[in-house]
Structure formats: C-alpha cells, structure tokens
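Worksheet: the structure to be examined is printed underneath.
With one protein chain withheld, the remaining protein chains of the complex are depicted in position.
Our next item is chain A:
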Amino acid sequence: MANGDRTVLQFSTQSTANFSAEVHPLVIFNICDCYVRRPDQAERVIGTLLGSVLSDGTVDIRNSYAVPHTESADQVALDIEYHHNLLVSHQKVNPKEVIVGWYSTGLGVTGRSALIHDFYSREVPNPVHLTVDTGFRNGEGTIKAYVSVNLALGDRQLASQFQEIPLNLRMVEAELLGFDILKTTSVDKLPTDLEGMEVTMQRLLALIDDIYKYVDDVVEGRVAADNSIGRFISDTVAALPKLSPPAFDKLVNDSLQDQLLLLYLSSITRTQLALAEKLNTAAQIL
C-alpha cells in the first residue's frame, strides 16, 4: 500500500482496553487532608500515587503523598527531590508499593497537567492521573482517573489525550470501620462490641421488615410481582438449614453451653487473680 500522502491519525487503544483503577479509601483521605492543609497561595494540591499493578492490568492505588509544587500561568515547578526522598522513605516500610501515577485536586485536566504527566511518565511507563474534585463543582465530589494516550500523525507526535478509565472505589476498609465513624465530623466515643452488635441487628431487622412489606404488597396486588426478587427471597429462606426442631435446639444449646463454660472459666480466673494479688502484697515478714 502506498505510504505517500495519506497519513492516518492513530489512536493506540490496545493498551487501554482493559485498564482500570482501584482506589483505596486511604488515598482519598490523604488527598483531602493534604488539600485542607495546603499553603494559602496554592489553589490545588499535587502528589504521587503509590500502589501496584495487578496481573489483570488493574492498577491498585493504595497510598499517596503530597508533593510541594508551585504553579504560575504556564509553568509548573515540582519539588522532585522531595518526591524522591518520600518515595525512598515509603519504600523502606513497604517495598512493594511503587509509583503508579499522580493525583491533583480540582475538576478536569489542564495543560499544565500534561507537563506533570510527562514527568511522571518518565518514572513509570503508563501513569494514572487521578483527579479529585474537592470543590464539588458538579454538586458532587467527582473522582476520575485518566491515562494519557499519544495521538500521533504518522511519525509526528501531535498531542496526548487524557482518556478516562473506569475507576473502582474500594470502600471495604472504610466499611470495616463503619461509615458512622467516618461520616460525621466528630464521634464522641468508639462503639463497644455490644453497641456495634445492636446496630447490626437493627439493620438486619430493618431489612427483614422491608422484605416483609414487599411480600405483603405483592400479595395484596399493590406492587407488581418481580419474579427474580421472588426467587431471591425464596432462595434466602431456603438457605436456612432444614433441621428438625429438637436437633436445632440441641445445636443451639450446645453452643450456648460452650460459651457459658468459657465465661465461667474467665470469671474463675479473675477471682484467682484478685486472690493471688492480695496474697502477694499482703504477706509481711515479721
């Protein structure tokens, strides 16, 4: 085929086909904290993302740190030495976390971001750019991830385009903590075991009530019956093991007795401790 005058604009899409990113909640906390603490004259915060690249091409973003920078109309200066120092320090603790990209606060990608992205692509083959909109400009906090794709016209580099990649927010760790603690600006005391249990059971009760109401509605004809939901419900109810009442009672009672035994043992131990301590310190040499 003649390579004469016609050149084709190439989009190299094969590398971004299955690229996606997963963000741990710690990263978002870090970014927000750095944003809140930024120096007065800076309007946005820039920092490095640390993590690892999983085997299926997903980028797992686990940690981050802010890098001081100065920005003017068309120039960006990044404190590279600081960036390297912190990287070395972080890697002393966790050598598996490497640079996977960089983040900046604020919506959208600007021209200056391309320069910074260039810098980071010298460190890592395909850096991910994360933007966290702390200004809530769209009425919600948007978090987006981009990778840059080079637009080439034949042999000439035209521009790099920031293509958005699917982002998965892993909130599992935050969930473990309980969103109640993280949502409000202050929590007076951490919930104890039993209080947490109570909250959980209340939630379960609410769920059961919802299902009950839904089934009632369907039976009365108020709501159209959805077969898949009905199947789910019947599956759930069928998941309870079919034990005869005496067998089930025995099971429950056995477990109860085990727990009681342990409680008794621990109470005995504590009494023993109190006694031992009294004996130890009360003994006098006459």
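Here is the rule we use: a contact is a pair of C-beta atoms (placed from the backbone, for glycine too) under 8 Å apart; a residue touches a chain by one contact, two chains touch by 3 or more; residues count from 1.
By our rule, contacts and distances are computed from a predicted model.
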**Q.** Hidden chain of the complex, named as in its UniProt record, picked from "Protein SLOW WALKER 1", "Thiamine pyrophosphokinase", "Eukaryotic translation initiation factor 3 subunit H" or "SKP1-like protein 1A isoform X1"
**A.** "Eukaryotic translation initiation factor 3 subunit H"
**Q.** Options A:V53, A:L86 or A:I229, residue touching the unrepresented chain
**A.** A:L86
Q. Can you name the residues of chain A that touch the chain not displayed here?
A. 24-26, 28-30, 32-39, 62-63, 65-66, 68, 79, 82, 85-86, 89, 92-94, 134, 136, 140-141, 169, 171-179, 181-194, 196-197, 200-201, 203-204, 206-207, 240, 243, 248-249, 252, 255-256, 259-260, 262-263, 265-267, 269-270, 273, 276-277, 280-285
